[in-house]
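As you look at this complex, bear in mind that one protein chain is not there, while each of the others sits in place.
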Amino acid sequence: MLTFTCPYCGVHADETELAPGGEAHLKRFGPGSEDEAFEDYLFKRENPKGMHFERWRHAYGCGKWFLAARCTTTLEVFGTYPAQTTEPPQEIKDKISGKRPGWTWRLFS
Amino acid sequence: MPQPVGGFALKKRYSVFAIAREAARHHLGWERAWASPAPKAKYDAIIVGAGGHGLATAYYLGKNHGVRNVAIIEKGWLGGGNTGRNTTIIRSNYLQDPSAAIYEKSRSLYEGLSQDLNYNVMFSPRGVMMLAQTQHEIRGYQRTAYANKLQGVDTEFISPQRVKELCPIMDIDGPRYPVLGALWQPRGGTARHDAVAWGYARACSDMGMDIIQQCEVTAIHQSQGKVTGVSTTKGEISCDKLGVVVAGHSSVLAGMAGFRLPIESLALQALVSEPIKPCMDVVVMANTVHGYMSQSDKGEMVIGGGTDGFNNYTQRGSFHHIEETVRALVETFPMISRLKMLRQWGGIVDMTGDRSPIISKTPVGNIFVNCGWGTGGFKAIPGSGWAMAELMAKGEPGPLAAEFSMDRFRAGKFIDESVAAGVAH
Amino acid sequence: MSTRLATGGRFLDRARPVSFDFNGKRLRGLAGDTIASALLANDQMLVGRSFKYHRPRGVVASGAEEPNGLVNLGKGAKFEPNQRVTTTELFDGLQAASQNHWPSLEFDVGAVNARLSRFLPAGFYYKMFIHPRSFWKHIYEPFIRQSAGLGKAPKDRDTDTYEHFHAHVDVLVVGGGIAGLAAAMAAGQAGARVLLIEQTAHWGGRAGVDQPQIDGKPAQEWIDETVAALGQMPNVQMRLRMMGAGVYDHGYVLAYEKLTEHDPSLAGPRQRLWQVRTARVITCTGAIERPLSFAGNDIPGVMLASALRDYVVNYATSAGDRTVVVTNNDDAYRTAIALKAAGLVVPCIVDARPSPAGELIQTAREMGIRVEAGKGIAKVKGGKRVTGVAICAQAGEGAVLEEIACDAVAMSGGWSPVVHLWSHCGGKLVWDDEKVMFRPDAARGPTGADGALFVLPGGTANGALQTADVLSDAFAAGQAAAQATGHKAKGKAPAGSDPAEGPISPVWMMPQGAGISLREKMWLDYQNDVKVSDVQLAAREGYESVEHAKRYTTLGMATDQGKLSNINGLAVLSDALGAAIPNVGTTTFRPPYTPITLAAIAGVAKGDLFQPVRKTPMHNWHAEHGAEFEPVGQWHRPYAFVRKGETTHDAVAREVNNTRKAMGLLDASTLGKLIVKGPDAGRFLDMMYTNMMSNLAVGKCRYGLMCSENGFLMDDGVVARIDEDTWLCHTTTGGADRVHAHMEDWLQCEWWDWKVYVANVTEQFAQVAVVGPNARKLLEKLGGMDVSKETLPFMQWADGTIGGFDARVFRISFSGELSYEIAVPAGQGLAFWEALMAAGEEFGVMPYGTEALHIMRAEKGFIMIGDETDGTIIPQDLGLSWAISKKKEDFLGKRAQERSHMTDPNRWKLVGLETLDGSVLPDGAYAVASGHNGNGQRNTQGRVTSTYMSPTLGKGIAMGLVLNGPDRMGEVIEFPKLDGTAVQARIVDQVFFDKAGEKQNV
Partner (left out) sequence: MSDAISPIGDRVTEAFVTVRGMGPRGMITVRGDLSSSKLKAVCTGLAGVDFPKAGHANCVGEKGLCWMSPDEVLILVPYDQTAAALKTLEQALAGTHYMAANVSDARALILLEGAGGREVLAKLAPVDLHPDSFGPGQFRRTRLGQIAAAFWMRDSETFEVICFRSVADYAFDLLSASAKEGPVGYLVP
């Protein structure tokens, strides 16, 4: 039963107030893109055993989508941040590095 | 039956006579069901993952294709993944042709599996019903019934009265979602999940295959685009072919081989009640309200529901899914209200983009994957093993596996079962 | 014999006798009894039968760990199987019956299994019942199933109520023994918000029985003072009869409170399920005593030493007159001392250790109790009740040295900390060789959302056994938890003292060298009948992992979840494997700690509150006018308005005919209504819909299709342009929330720099479709705005008033008739509907439901999301290419629709279907093609998506997807039915009625 702090309204929300939204930082590929790129974007997932970046919506609250850095084996949350970004904030990356030196996720590390 | 191969003697057969004989000497004479050997330096084929699918793959590699220099490598204890923690529903009333084909093959193999393996897997064809509780579900299940007819799957759309006869403890007149009918597969049922893994393991061991437990694959080696072997916690092992059959860990193994899969690992939970005297002789799935239930041969009500929505490798889930499932079933079966939940647990299921499995070649030569069975692959174990063994042995899929290749995602050629208003267990 | 003692009993109220029923016998007990203590007081030692062999079973324990004492409790709606007698408080009129026997507890036919037990070792069924195959279903399995289960299945509907409660605390302390009290005190004094819960009806735990000294006073005094002091703290809450059931990730704890079942005179819910969010959990859950494995240790009268002591001290109940104590540790001497002090006979303490020498041993000896050191029990004598024990040297093979007559045996194999809650979320254990126990490994505990340890064990639950250690450990845990939640630790730990104890010695089998025939009589799991020999068999057969051994033997899988048997079982397993205990490890601890009712999990959500029903403003009117409702999502929509004497089918036909001939009203309030506004709204909608929406003129409407990014059709509806930067999008009934979320998703996560706001105003409006040739007449009669063809042509909308109601009128049609959809504020919906009905009477108005709606749209060949689509259909399949803008570079789904399978010319396409005989095609039927595929399945070439008996045309009409369908007009294809016959149908145009659209464009 996860909890996250919504970065928009500050509510420490219960999982039952949230809607999960899968992997974060997907880059959209539209018409004209390569088959492979499009397939990757729609289906291929990091699904890591360890550090992950994912989307949640504060569905029963302020209605905003936010992103979270969470470990899929310990369920530790390293931080949440607004969805209007293409990259996790440095502060969160640093926090992860402090505890999981050498981590990588897609292009981030 | 497995044939003895050079140097390997068939194990003593299990039978009532064997039991009687052993009883006389206090059961001190039983031999090991499977050996626990150290890994050899090289095998013709390595299967990663000694779940039902991995073991069945090995078994049919030996039985159907004569490939017996095989190791099955398991990071924990064999059968300890989803095979050892599922709600054991077996049915084949799927809508789409490729699904119906492989699940029906599987179901029919289950019918003779105890004899085939000389291990009682307690396949119980007690009948599975999927309740229709909305007009939409009626239509979906009727469509499935028509499809099944042409696919050679024996199903029937039955009336609420017949539902009540088959399952008297159900409240078919519930105020919220009265039962409007059901898709009934009389030869669906359940099996003893652990026994399926153990029976296959015993038969594989009997063929001279090595089941290596407590041994985790940590790297996959390749040369010139082809697999050459694996690193494990028990050392390096070479192989000509590699079958990756690790369910929830498929993405991890694919990562080792350098490719990604259209898979997400999610927790799926189940629970059992305390055991009570037999009161329910069929398996019931109620998809509108999200719950399914059967009674085990020991008397517990075995209950399951939906998956969590986030990636998770912990074998624990969120309680609100249990709450939702239990709520649904108390409403459907009011008499279970005062029964108690004895134990709840979770498993890591591997969900694909279209919720159908993958039995496929991969970007790396001689690496084959079998995964994506998600919430519903227990029923598929024999059929999937059969199809995967064929793929591994021949290097090309046979008709059962053909449609389940992973390039279907690129083409947009999904095998989508959710369309028949069903969840997939 | 077991009996009630004349004096004593901490929990008893001797002034309040109660009477109760056991197996139809009327028995007497006292307020404060549990069923177990009352049964013992009535000399009812035999309480049930075991699962597999139907062995006689007596109470062994005094708490939650009890494996044997399970009863069918209550009658009718209150009936409940498998109720544990040691934790069920007695009340006047209680009815209990023992389980798993026939015809009676004393004479049980099933007991023949015990005689056959030689043939039924662990895993026997995997080896038997294999041949012949057909026997399994009809003979073997029915036989096995007949012997399944313990308690009876309830029959009636539960009439009690249940509820949930959410609590948020800094520190949750589970367990109200002295450890829990000390931990709560530490956290409470520091100022943390604390909740302390105890599963029984009493505070104090074991210390109340053993009475060590705390802070220089008898424990009871300290307990009473501490409970009172905690009760005074505003930041501390304390609750009894509340069990910590499960610890879940991120500090979520499930707790189960029993409110009324111990006292039927109380009102209110029976149980309350607490969902606690806590920063820290302190588990002060104590320890559970382990049985010893000796032959006959399952005979009624063999009990845990601590339990015998509990019954004497708490309930003034003796389990026997002569009790032999058998132990490997000092604590059991307390039982001998307590029994002796109560005037009972303790013929002998059999101690497996060669030279026991603690203070307690001294005391026992001084009291004149005989101590036999280095000895064990070779065998317990008796059948349904202990009659004596044979003792032997512990070191040997069991040669009998002496027989001692007795009617009870008190056994103690040491203590196992209750680590369940610590372990639920991944807390690991460490094996303590000295104390012979698994205890929490502080270095590998469960971590929470912040990565820090969030479960802290305290007291005996953390492996401390001496009172002094228990208190200091728990107090420290309380302080640590308070500090972790931002409070400053205060105060100091209470000081405890009790007699010094000598070391325990591990004893996993008695005697150490017991042969197979003894091992076959040593029970590990009493309920599931798992014996030492079974675990050894599992090891021998290769079921070496502790998890395999568990599943193969069923050890620890019974309703007590192995609270008594697990550690003993794994010790036997490790011995059989020649491995160290910590290398074998334990099985996984899973919630709940003890079983909780499914009803409590469901809470109030049953009957009317099972799920929300969404109602339109006119819902009650519909219900009063014969509506048969259909759930659509959570909405309830009228399927048809059935009149007296009509079938549903008649009603539907009448509604269709009337609407086509005169006029019908449809409650369309459930259709989704989304306002999309902003300078970038047009551009945004161009991405959302396959059509172009940015160029829609103000005042006009356009039918739009919405696809998922995966290319599949997900929703459709009419979009209206309200003003320069505002659009109103209609969605399907089920689609409003989904489409709204979909839009927000894209706006917030992809095009967050676009200036667009979306609002879901679905429920702000009641919407009524006024449909049929007389529609305009009705609106004109009500008056207020010009709804003429000229002013308000097809596919336009206008604001105004109708009959005095503020209305927005859309001229759109889903039926092919002259039709207006009129939105009014929801609060006026009912009044508006009634006004339409009243004014429409002269024009033949009738309400119609969703089925008539479906039929009329099918007659017109309109698609329906969920019928023609199923999540795998693209607009191109449905002949809707006209609604896919060719001009746009991009829209959601466009890229996906370029993939090879989507552009495959062999995709099935939508057509109309007409049976040759006018009958109705079966819904969902497939059209066959010749031959079979590679898997032996019949080839197909199409399927039915919608099919109805058309009341308008008097024949069956259908739509379906057919291979190359649009190119095969007139061709006849065959649809096999389930009964073996087949129907022939001709491929036709999908528009069956008014192809020219003459009726709607008037």
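Going in written order, the chains are labelled A, B and C, and every chain counts its residues from 1.
The working rule: contacts are C-beta pairs under 8 Å (C-beta built on N, C-alpha and C of every residue); 3 or more make two chains touch, one makes a residue touch a chain.
Being a predicted model, the structure only gives us computed values, none of them experimental.
Though it is not drawn, the left-out chain touches A, C in the full complex. Across C:17, C:93, C:218 or C:268, the single residue that touches the chain missing here is C:268.
Only one of the listed residues, C:42, C:318 or C:762, touches the absent chain: C:762. For the options C:43, C:92 or C:163, the residue in contact with the chain missing from this view is C:163.
Checked against the full complex, the one of C:615, C:738 or C:968 touching the unshown chain is C:615. When you scan A:14, A:40 or A:76 for touch with the missing chain, the hit is A:14. Interface residues of chain A facing the missing partner chain: 8-11, 14, 16-17, 59-64. Seen from chain C, the chain kept out of the figure touches residues 161, 163-168, 193, 237, 267-269, 272, 275, 277, 604-605, 608-609, 611-617, 634-635, 675, 677-679, 755, 757, 759, 761-765, 801, 804-806, 825-828, 830-831.
We adopt the following convention: only the chains that are shown with their structure count from here on.
Rounded to a whole number, the gap between the C-alpha centres of chain A and chain C is 28 angstrom. The distance from the centre of chain B to the centre of chain C, each centre being the mean of the chain's C-alpha atoms, comes to 22 Å. If you average the Cα atoms of chain A and of chain B, the two centres end up 31 Å apart. Under the contact definition stated at the top, the residues of chain A that touch 2 or more other chains are 1-2, 15, 19, 35, 42, 75. Counting only residues that touch two or more partner chains, chain C has 248-249, 252, 710, 896, 899. Those residues of chain B that touch chain C in the complex are listed here as 14-16, 18-20, 23, 26-28, 30-36, 76-80, 84, 97-98, 100-101, 105, 111-112, 114-115, 118-126, 133-136, 139-140, 142-147, 149-152, 156-157, 169, 174-177, 192, 194-195, 198-199, 213, 273-279, 289, 295-299, 314, 316, 318-319, 322-323, 326-327, 329-331, 334-345, 399-400, 402, 408, 410-414, 416, 418-420.
Note for the complex: chain A touches chain C at residues 1-4, 14-15, 19, 21, 28-33, 35, 38, 42, 55, 57, 59, 63-65, 74-77, 83-84, 99.
Residues 249, 251-252, 255, 260-265, 308-314, 318-320, 353, 409-410 of chain B are the ones touching chain A in the complex.
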